[in-house]
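A protein chain is absent from this complex, but the other protein chains hold their places.
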Amino acid sequence: MAAINRDDVAHLARLAHIEMSAEELDRMAIELAVIVDSVKSVSEAAGDDVPATSHPIPLTNVFREDVVGHTFTAEQALSGAPDAFENRFKVPAILDED
Amino acid sequence: MTELKNELIRHSAADLAAKLAAREVSAVEVTQAHLDRIADVDGQVNAFLHVNSEEALAVAAEVDAARAAGGAAAEELHALAGVPIAVKDLIVTIGQPTTAGSKILEGWHSPYDATVVKKLRAAKMPILGKTNLDEFAMGSSTEHSAYGPTRNPWDLDRIPGGSGGGSAAAVAAFEAPLALGTDTGGSIRQPGAVTGTVGMKPTYGAVSRYGAIAMASSLDQIGPVSRTVLDSALLQEVIGGHDPFDSTSLTDPFNNLVAAARVGNVAGMKIGIIKELHGEGYQGGVENRFNESLQLLKDAGAEIVEVSCPNLKYALGAYYLIMPSEVSSNLAKFDGVRFGMRVLPKDGPMTIERVMGATRAAGFGDEVKRRIILGTYALSAGYYDAYYGSAQKVRTLIQRDFDAAFAKADVLISPTAPTTAFKLGEKLDDPLAMYLNDVATIPANLAGIPGLSLPGGLADEDGLPVGIQLLAPAREDARLYRVGAVLESILEEKWGGPMLAQAPDLKNAVLDAASTTAGGSN
């Protein structure tokens, strides 16, 4: 497993949408390298025959009947919004297209 | 009056409930006594981020009115009606702010109640307020709160544990008889251990997570914080049970917990010492108290056996891959679009991507950022199998270890934390050292099994509380209350009363403060 470096951290910060200063990137790279090093034994702990556990208590088929429940008013929905206009959440321009 | 109030706040929830039912005291008196205590001491402890006096007293008044009316209105009251409670500020509440200890949610009011809060309201338990925590429950000291650290009532220079340091300290400082915590890797149990209180992490799914702001979904569990084992059992029966809003909620009734806490014997039970969870790396005083408890249980008729869970050596590593992975996804929603803080970039183009980046940079603290970046790394293309995938396999190995251990023992036992409370600031710059605090509590979260921490006495070298952890198989929460209650009663007999009676009196330290605070006390 490759060690984590500053460029990795910069890339991860972009993916995670957290702006970071140069100093933060440097510091985080050092800290993460230590942490990653300390957890690397995990990848050698289990063989291919060991199944993964994603839920500690296995359950299956937990469903909801298709029955309408409560809704918010637009006012409730927008009550915590940093910015809103005409009952919609207002956001600055979007750079990326999709 | 002051004496009476001092006495009131020292009662257990069970005793308060009995006094309320017998109408020896009113719910308003009980609630007011705790609000006064908060006013008196919380300037020192900083357990509360928000105090909910008005609503708490209104609920208490409702309880008193129902009792006064008698008949059906009184009979329908829940046993804990009128017993006040504090709620960790990770759990959403209508009518009070919910911050998760983070700047990013400063001033945010949830438009809905968590399921556990609905249950508290249905039981008419006055909610005293919201307690401090490490930001988004990430930490073991409550120092990562954006609103200042909580202090340990045993020594105000020391940490109260974390992330639920606020709930544990509130209960230890007699600001509340009960509190709700959340436990992802030990955030109920480790603060319980270092503050000399009881903390229970129920079986994963025994208590609904709906409305607990998610840290790591497959590990998080809400649970009780109290001063006695019975009180935790009482509270778990209030907040537990199936919730259709939580897909991982169990349908088991979990209605035998209080009864279990009252059984009163452990004769013939097998109690397993986990070889890997004591000894090297554990403080001497912690080890001594642990051994003392073992001896007492043996004297009480339990059989002590040793079990081995060899894969626990991978637990911390697996936890620090799974937890941040889930964190990185769960915390993505805090982006300045729908709720909470929005920060605009200082310069450059004003695009939503940059606003999100600036908001998250300013709104999250270092520990949160560290875990988000670590989790983003563990899930990213090319690393998933080695990190997240492997960690999930380790989970399987640990579950198998526990299965084998529980084939030999009814419950397992270990110290809750390797050390007593450390000094504020001592481990703040060393994330890895901080993470090691949870080495004994994390395995239960990975395996989904219940874990209870109760006071085991004071360490010889520093006179600070030591916690004893009991673990049971999934769904066997009742066993923990049974064994915990017995150990608690033997220890209290030895000490001649509750361990918290030995805690320093905060009141003296606080009288000066109270005299300078208008309306602080009467």
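Lettered A and B in written order, each chain numbered from 1.
We take it that a residue touches a chain if its C-beta (ideal position, glycine included) is under 8 Å from a C-beta of that chain, and two chains touch if they have at least 3 such contacts.
Criterion: contacts and distances are computed from a predicted model.
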Protein name as given in UniProt for the chain not displayed, "Malonate decarboxylase acyl carrier protein", "Heat shock protein HtpX", "Aspartyl/glutamyl-tRNA(Asn/Gln) amidotransferase subunit B" or "SRPBCC family protein": "Aspartyl/glutamyl-tRNA(Asn/Gln) amidotransferase subunit B"
Touching residue (missing chain; options B:Val25, B:Ala39, B:Val92 or B:Ile398): B:Val92
Touching residue (missing chain; options B:Met200, B:Met356, B:Val439 or B:Ala472): B:Met356
Touching residues (missing chain, whole complex) on chain B: 91-92, 98, 100, 105, 108, 110-112, 114, 209-214, 216-218, 244-248, 325-326, 328-329, 332-335, 337-339, 352-353, 356, 376, 379-381, 384, 388
Contact footprint on chain A, counting only the chain that is left out: 11, 14-15, 17, 54-55, 58-74, 77-78, 85-94, 96-98
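Heads up, the rule we're going with is that only the chains that are shown with their structure count from here on.
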CA centroid of chain A to CA centroid of chain B, Å: 24
Residues of chain B defined as touching chain A within the complex: 108-109, 111, 203-205, 218-219, 244, 247-248, 250, 311, 313-314, 316-318, 320-321, 328, 332, 335-342, 345, 349-358, 360-361, 364, 369-370, 372-374, 376-377, 380, 383, 386-387, 389-397, 399, 431-432, 445-449, 474
Residues of chain A touching chain B in the complex: 1, 4, 8-9, 12-13, 15-20, 24, 28, 31-32, 34-36, 38-46, 50-57, 59, 62, 64, 72, 76-77, 79-83, 89, 91-96
